[in-house]
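First the structure, in the form of structure tokens, and then the observations on it.
With one protein chain removed, the remaining protein chains of the complex are shown where they sit.
On to subunit A.
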Amino acid sequence: MSEMAAADPEGIDGVRMTWNVWPRTKVEASKCVIPLAASIAPIRPHQDIQTLPYAPLRCKCSAALNPFAHVDFSAKLWICPFCFNRNHFPPHYSMISETNLPGELYPHYTTVQYTLPPAPLHPQNFTGSAPNSHPPVFVFVLDTCMINEELGFAKCALKQAVGLLPDNALVGFVSFGTQVQVHELGFSELSKVYVFRGSKEISNDQVMEQLGLAVSGRRAPGPQKGAVQNGFLGSNSGVTRFLLPASECEYILDSLLDELQTDQWPVTPGNRQSRCTGVALSVTAGLLGACMPGTGARIVALVGGPCTEGPGTIVSKDLSDPVRSHKDLDKDAVPFFKKAVTFYEGLAKQLVSQGHVLDLFASALDQVGIAEMKVAVERTGGLVVLSESFGHSVFKDSFRRVFEDGEQSLGLCFSGTLEIMCSKEIKIQGILGPCTSLEQKGTAVSDTVIGEGGTTAWKMCGLDKSTCLTVLFDLSPGDKSSVPGNVNPQLYLQFLTSYQNSEGQTMLRVTTVTRRWIDTAVSSEDLIQGFDQETAAVVMARIISFKMETEDGFVANRWLDRNLIRLCSKFGDYRKDDPASFTLNPSLSLFPQFMFNLRRSQFVQVFNNSPDETAYFRMLLNRENISNAAVMIQPSLISYSFNSLPQPALLDVASIAADKILLLDSYFSVVIFHGMTIAQWRNMGYQNQPEHQAFALLLQAPHDDAHIVIRERFPVPRLVVCDQHGSQARFLLAKLNPSATYNNANELAAGSDIIFTDDVSLQVFFEHLQKLAVQS
């Protein structure tokens, strides 16, 4: 397991790169096959990170002062490592000396955090006296087109969530089905809801006007009686009407939820329920836009089925029309897909401009349209959880985690902005991950764009401590002009992330990293030493996912194979045309196996999944850290037996044994697999007999480990406990290298298992790889 293997491969900086030494030229870089990329975790907590209670010094190039700056203590100035400009220290740094350094200059504090005075992001609202912290805002959007039982689960989860929220958190509530109902929680006389038609696209202005939040709607002169209560300085009537502090609205919301029925509009037989997810979200976005523009707010959507009404529709109401599959997407036989995606892109844009987050909790046996909504969730940095039912622990536990405090807390933060500074030879192609380009042009912007690119700054409306982004770099083409002698041996990258933390404070984190340039013409040895196989595998997975989604006619397997062969050809040791002579440096040796598993993974073999699942997997792939993402690609397998401590096992069918328990962690699911014998013993109840306490312990161990994994992870993985030959065993078998299939079953020892597949096994894969890599 990554946790065990490397205690903290990301260190204080939370940065991992595919290459830790960089070739100097673009040509050399392209020969490296694996692109130059960094995976950054912008606000990953680390015990060594210092928080400085002032604003950072910024160079003219806007890079922040950092330990790599050259400081001239006598002249009281510093030289920016990015632009080489000289900057004078301001008067309050006058005490600086070699022995009296400010925090940001301590050499090992390459990452520091500043607390900033609250800066009004949108000066037009909250005139002047902005409260020192904005309470977090949660608007719950609940689907009511469900069976009563499901709705009951969802309501229950909601109630629990509201109870967990901090008292000052503002809460809003929207329910929807055939129509959208915006509940005015602040209306005391009786329950009041605004109802919007589900079939009609509604503009933001209309939403505001119709909710009485537009300026014109409030034009009635005279004292605004009633708006003054609530401590918001009479700021915004929408806040007092639709959003209420959790402490005040908990009761209201409880009773409201108690009375909330499933959608009452009739459904004609043979049809799907009419569900207007799209309008519901856009109305909610409009509501937040009117009430809380520019401050952190989350739309928490609980969706129980596909959108069939109005904009964002993904499937017709007719039940004989199935929800689109990958095959349909491939054939372009998806009448609703493009329109829905366009709609959600618009929604994403709106949310980003307002700085609001869309979280999606989808619980349904059928698809709900995550593939279409993905853009809105990902661009706003929202959370996404897909499960089968609101009663399932995957949803229940995940949902609770979102609102829980303490260790388990996700550390939800808002309004993040990421800026990247880099040495001038370096260009940025873009970012894969939950963020949106701010279109801020600069010299460091590459012509090639991948993902959210064309900028040096990105918006992350929502981010949390595990949020992770992949930055793809490029080098300036043939920019050799700089005087060779003067060449800086180090390259620098600085990531500046400002955000509003869950307490409402504005923070700025500055991470500055340096890496060594290397002249690859001399030798590739150093280069190979700087290769991070795990990161490279994950980056490849992210890139291939991105390409599969965006490039028409992209053949994933071929692209992967070609790149792998190129990599092996370049860095492998072999004699030409002699496969047997092929060896790989240990720094590279695991990579082919990653690629083998990637080829077999859900990211590439999408046809086993629905488009929704694929979108879901990919979103998580993009936002998780390298270790976790690596697990998604290549699950970890631990074997438990009487004779030894738990130990990692080969991800191979051969690891199955009758007297072993296997624990598979494929990120999305955690599988505990009992060998046949173990299962029999357990069924006979040996574990309950005192003399077989060891057996009880053996049975218990994988559960304990599984729970450690589950507790740490968001979304909570599905726990599958199964026995050899049981139906659920497929969760394990699907991930194992099919070294034993029915084709060679007769060669196997008793007690082992086979997989019924025609897929090639790792061995075969390797043979072919070697053969192709050594070809001249």
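Following the convention adopted for this analysis, a residue touches a chain if its C-beta (ideal position, glycine included) is under 8 Å from a C-beta of that chain, and two chains touch if they have at least 3 such contacts; residues count from 1.
In this text, contacts and distances are computed from a predicted model.
You can't see one chain of this complex, but its UniProt record names it "Protein transport protein Sec24-like At4g32640", from the set "MAK16 protein", "Protein transport protein Sec24-like At4g32640", "DNA repair protein RAD51 homolog 3" or "Translation initiation factor eIF2B subunit epsilon". Among the residues A:G163, A:P266, A:P477 or A:P586, only A:P266 touches the chain that is left out of the figure. Of the candidate positions A:T51, A:S97, A:S191 or A:N557, contact with the hidden chain is made by A:S191. Of A:N66, A:Q179 or A:N204, it is A:Q179 that touches the chain left out of the display.
As for the chain not pictured, it touches subunit A at residues 178-179, 181, 184, 187, 189-197, 200, 202, 206, 209-212, 217-218, 220, 222, 225-226, 255, 259, 264-266.
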